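Missing here: one protein chain of the complex. Every other protein chain is in place.
Our next item is chain A:
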Amino acid sequence: MKQKLVLIGNGMAGIRTIEELLKLDESANYEITVFGEEPHTNYNRILLSPVLAGEQKFDDIILNPPEWYNDNGITLHSGDPVTEIDRIHNRVVTASGISMEYDRLIIATGSRPFMLPIPGADLDGVLGFRDIEDVEKMLEVANSHNKAVVIGGGLLGLEAANALMKQGMQVSVVHLMNSLMENQLDMPAADLLKTSLEEKGLNFLLEKNTKEITGSNRVTGITFTDGEHLEADLVIMAVGIRPNIDLAKTSGIHCERGILVSDTMQTFDPSIYAVGECVQHRDVCYGLVAPLFEQAKVCANHLANLGYGRYEGSVTSSKLKVTGIELFSAGNFLGDDDSDDIIYRDPGAGVYKKLVIKDGRIDGAVLYGDTIDGAWYFQLMREGTDISSLRDNLLFGQAHLGDSGHGGEKQAMAMSDDAQVCDCNGVCKGDIIKAITTKGLFSLDEVKAHTKAAASCGSCTGLVEQILESTVGGDYSTPEHRPICQCSDFSHDQVRDAIRQQRLIDMASVFQALEWRNTDGCHTCRPAINYYLISTWPEEAKDDSQSRFVNERVHGNIQKDGSFSVIPRIWGGKTTPDELRAIADAAEKFNVGEVNITGGQRINMLGVQKEDLPAMWAFLNERGLVSGHAYGKALRTVKTCVGSTWCRFGTQDSTTLGIALEKMTWGSWMPHKFKMAVSGCPRNCAEATIKDFGVVAIDSGWELHIGGNGGVKVRATDMLCRVTSEEEVMEYCAAFIQIYREKARYLERTAPWVERVGLNYVKERILDDAEGRKALAERFYLSQRIAQFDPWAKLVQDAESHGFTPIKIIEAPIEDQREVAAS
């Protein structure tokens, strides 16, 4: 028998909870009924200001059309508010007299605008700014009248003012404080904002206290406590919101400012949940969309009796939706006695950036004019990353000079709709906005899935986030603990911890222990879990080749036409005529399409058909060449220069050390590809300072560098230390690789990993703790004893069972086959 689930409030928080529940199999246990006060289906309240501004229509902002309710078997009663919750009989009663029993109840009644209790507040033409009805009334007045006054210079007030101005009204904004958006902005940023809004045509009256609203039936103006009077045909009160808790209160549910809820979103009555702006969680009431989505997920998890979801509060950031204004604010943006400010100010360019730093971590941020790095700062802040080592460059942002793929664009708003945002997949700004508005997208992942923007190299992620924020509005954020994929709510770190702590040694046990939603996992989680298994339990876990990406399964790089590349290992980039002859012979014998010298000093043979691979490998094996692992999340290459053996500037024998490093590290599986280089002198011809692990010879020994990257996001290495002997280089290298293997998330290169955990962490583990370093190196050597075999040689022996050959060849055309069958 199905349980009855009743939702009070047909808005974003409540419906999101239902949507989250529907994603879970357990939703089948519920018969769902929704009651809404407004006579509409669920729409995107955040986009009311674009509707008011005439940039969008109401239809554009509907999130769930009537079909959605039908398709999911949900009964909707719109325009019929619940007036009573009878907790003794588990029943709700509506204004129209419907009485409905519930087994579980969700209250999602949202909030109401706070109306100043002053004379005239009930006159015609005095409105809050909360729902589509308010917007329709405002538009009606805007059609026939001219003067509007907005009381409140916060986020909502400014959006309303800007929108009314776009409707052709003369708009004045009245604010009690001496600066705008004081909950989000410091004084300098607020001044910049005020100036640019004044240039757009808004009029501001700061430090004004409204005494009364004048008029007999309709509003005619407002009077301030200092006696000044202002004419007005329309007054919008945008001085704040209050959780809408009347119904909960009269039903005897414990409320303070909001409805009190636990970390599972339950009220004091455990069969009644509450989500969204009406709740008070750990003493905080939220008025932004991101926390509400996180709450919805937890509430759905609990409704499904899964019970492992916990809501622990949200760190929020905000963003103003006024066309042409870039503004970002998060956390403790004012700073205090214990914090430092790092400030960049360029009034001419209209750019202001301030980061508040406390104990080596970002505690708050205000960005004005250039917000491309807002999401990055916000992430560093929420994850509590130690930014000491980034401090010098932090304010210049994550994108460095020389990064490719975003055309140097930093301000999405300055781009026209036909400007290309994602250069990999050719997605324009207009395409992204269209997808967001027509398909109701809220997260970066959704935008990636629908438009493919930022889905390849990711360098335009910041721009896409900006577009998402300014289109969807107020607040956009990625959850603090990103799930590994859609099969689970657990993060990469949680999955790996479970593998270690519960001694899980195969994929099926992981899926079982962590209650994977998809019994086979998916293309995202399976390679990750396979890596975590074999790197955590190198001796016990068995490599699952079906969970590897094709390149690692077939030991070649798949090309766009389905052919593969073959790249033999050339140790340290030093080769011989015999090796070159073998490669040349192989290229001719197997009709290689193209021979190419790679950036890592190897030779790439392209266009090899899958069924030819084993024979070609055998041919190369016979001539002493083995797999170069150029296809894997593995040690790729060690690039070297000729060093002191030949070079007149060389200080050390970099080639020999490079070969030794490659002999030690080849074959190891990593979270992502891993590249090394050894340069024989500080001229650094092997480009060691853009490698994952780079070694630069100096007269007195070797300088060790980590965390560099030369790809889409150029990052120069951090200097780890100097050592004097080759043995030390080897040990430090092994230890660094091992800590990266143990700590980085799958598909996280060393560069972002070092930025995430901080250089200090790596130094503590490798430099300050000699015992720990040796233990790390030992663990690496152990894992290498199992990992170091030539996969080509192994596959050559058993090519057929690995599917390199077709299972069947049907040579004759179909017609001929049939004739054969008939005869």
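Rule of thumb we're sticking to: a residue touches a chain if its C-beta (ideal position, glycine included) is under 8 Å from a C-beta of that chain, and two chains touch if they have at least 3 such contacts; residues count from 1.
Keep this in mind: contacts and distances are computed from a predicted model.
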Missing subunit (named according to UniProt) among the choices "3-methyl-2-oxobutanoate dehydrogenase subunit VorB", "Nitrite reductase small subunit", "ABC transporter permease" or "Response regulator transcription factor": "Nitrite reductase small subunit"
Contact with the hidden chain (one of A:F224, A:F549 or A:F619): A:F549
Among A:R104, A:R526 or A:H705, residue touching the chain not depicted: A:R526
Contact partner of the left-out chain, one of A:M1, A:A349 or A:I809: A:I809
Residue of A:G348, A:G562 or A:P577 touching the missing chain in the full complex: A:G562
Residues of chain A in contact with the chain not shown: 439, 449-450, 518-523, 526, 546-547, 549-550, 553-554, 558, 560-562, 801, 803, 806-815, 817-818, 821
